[in-house]
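First the structure, in the form of structure tokens, and then the observations on it.
Note that one protein chain is taken out, while the other chains of the complex remain in position.
Here is chain A:
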Amino acid sequence: MKLVERMPRLQSCQAAHGLSDEQKEFQKMAFDFAAHEMSPHMAEWDEKEIFPVETMRKAAQLGFGGIYVQPEVGGSGLSRLDTSVIFEALSTGCVSTTAYISIHNMCNWMIDTFGNTEQREKFCPELCTMDKFASYCLTEPGSGSDAASLLTTAKLEGHHYILNGSKAFISGGGDTDVYIVMCRTGGKGPKGISCVVVEKDTPGLSFGKKEKKVGWNSQPTRAVILEDCHVPVTNRLGQEGQGFNIAMRGLNGGRINIASCSLGAAHACVQLARDHLLVRKQFGEALSNNQFLQFKLAEMATKLVASRLLLREAAVALQESRSDAVSLCSMAKLFVTDECFNICNQALQMHGGYGYLKDYAVQQFVRDIRVHQILEGTNEVMRMIIARSLLSESG
């Protein structure tokens, strides 16, 4: 199976351009890990729907369990740009697994940032080592894009919240240990939402059937069902009413991460397409002599580099808490996930019939990143956020 282990370096699309020496080291290590520990198993994990716990724990030993979590609770304390570079590299080995690792990181960061000392010390170290895994629970059957209309209630009774409701499409649901649940403690709208940590095996916590998906098959997706689920008040992150804000702050970084996964997939696909064009012959010559394909490849590479630049700029804006950070993160997520899907799709087309076979990796990259245009805020919602920023008084 032709995979990305032997990736020839494309000069103009080099992922290492513009990075510091240290970032190049992180990237090199992540590329090596992806090539040796993930890439050889990518197809099997997809076909057999295996959640690769051991491989992820190996990744955690290298510091990938809490990349932007503080070192005093076991994290690596790196920047958003460092994180983006790492996820981009890991994705070349398996998008689905890297995407789950990024969701786990997002949850870990939320506890690290909004939790009190007890919560951080209780949850973060084990999340950093991936002794425990996390899930992010915001979406419900009735509220996806309209996230603030969520209905899961959390009624305060003594020292517990009693949670009732259900969450949909939860990545890792049923196989993870720590669930970050956004629920309604107050009135309507975003200000009535709080964020609580629900631990596995809490009575009243159950799961729906494992969903059958087009991609992202190395992570299980299930509904999370809460029926009179008692959660200690001490598991609430931040203040009552702060939950929606916490959820959205988590997503800003999550969007950079997901876009980074799309970028890695597109990078891998450009290299696969290039290799194929050089090797495949029709009409008496290599496909690489065909001007249409040359131009198509050039467009793909151009969009790849443009995507990378926008994404890295958004990552820097986020880590510097710039005023345009939210807008840039939305722009980056929108542009990068759309363009990278097109790149991967074009790469599949260039492979002809072979592109449609599961023996070739390109189709898995296409299937795996298709959902990046939908989750963590649909690309339509990204437009809403950007437009709102442009049209507001301060925009």
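By our rule, a residue touches a chain if its C-beta (ideal position, glycine included) is under 8 Å from a C-beta of that chain, and two chains touch if they have at least 3 such contacts; residues count from 1.
Definition applied: contacts and distances are computed from a predicted model.
UniProt lists the omitted chain of the complex under the protein name "Electron transfer flavoprotein subunit beta" (options: "Dolichyl-phosphate-mannose--protein mannosyltransferase", "Electron transfer flavoprotein subunit beta", "DNA polymerase delta subunit 3" or "Ribosomal protein S8"). Of the listed residues A:L19, A:L62 or A:A286, the one in contact with the hidden chain in the full complex is A:L62.
The omitted chain makes contact with just one of the residues A:D32, A:E72 or A:E320: A:D32. From the set A:A43, A:M56, A:L78 or A:A347, the residue in touch with the chain omitted from the display is A:L78, counting the whole complex. In the full complex, chain A makes contact with the omitted chain through residues 5-9, 11, 21-22, 25-26, 28-29, 32-33, 61-64, 67, 71, 76, 78.
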